[in-house]
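A single protein chain has been removed from this complex, and every other one stays in its place.
Our next item is chain A:
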Amino acid sequence: MVGPTTSLSQLNRADGSASYKCPATGYNILGAVNAPVELPGRRDALKPEEATVEVFVKPGTTTAGVGERYVEGILRSVLGKVVLGREKGFPRRGVVLTLAIVGGENIERGDSYLTILPALLHAGLLAMMSASVPLSMTFAATLLCVTKSGDIVRDPSPTAAKAAVSLHVFAISSKSHLLLNESEGRFDFDTWELARQHALSICQGASDSSDGDVSMSEGKDGSLNGFIREAVEDQIYSDYAYKLDSI
């Protein structure tokens, strides 16, 4: 299976940006982050001691509708909890994330938004890291579908997702917390638990180091958290290449 690809800091004018492409589902997302910025608007309505996270999702071919409002709400609540909004320079300011759906199947009115949610989460997280927004943890998300025969399929194509009995999106943090779950369809709790464990192994990787050390081979085993880590490592390596050269 071909893994996702990403590249960080593509846009010049944004504080941070990332493009994320998932070949299995076909989605291509471009994310840009500006942080911290001064926000216009009513100050008294916001929490003054924290940064406000704002998310905008822009579909590729149409204007944003009610489905985008919904997915923006989910992204805001997930990222808002992960961003350390009380770090120096962040309170009373805003973290503005814009995600454009550049490629992939269109999501029609009333369609499930779950198929694109992992790609949006990854693009958002990578853009945040590209902008050096302080985060308490990273996470990885995955889409699983349960077919009629009861098999759990990872990253189904949009047509396969429509035919599935149930769809599940899980976001697992780098410390194995369940950050987000969105499931729909018809299923019982045991199916959900199976899917959750499947997602945990996809996001964390099969090798479970119990000694608390970060294993050096992380990312090689194809886990999604390892993929996120590698992407950022590569970016930092190229950013600080001049320092390495001078040593």
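Criterion: a contact is a pair of C-beta atoms (placed from the backbone, for glycine too) under 8 Å apart; a residue touches a chain by one contact, two chains touch by 3 or more; residues count from 1.
We adopt the following convention: contacts and distances are computed from a predicted model.
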Name per UniProt, for the chain absent here [options: "AP-1 complex subunit gamma", "Ribosomal RNA-processing protein 43", "H(+)-transporting V0 sector ATPase subunit e" or "Cytoplasmic tRNA 2-thiolation protein 1"]: "Ribosomal RNA-processing protein 43"
Option touching the unshown chain, where A:4, A:67 or A:104 are the choices: A:67
Contact set of chain A toward the excluded chain (per top definition): 45, 50, 65-67, 69-70, 72-74, 77-78, 80-81, 84-86, 109-113, 136-137, 162, 173, 175-189, 192-193, 196
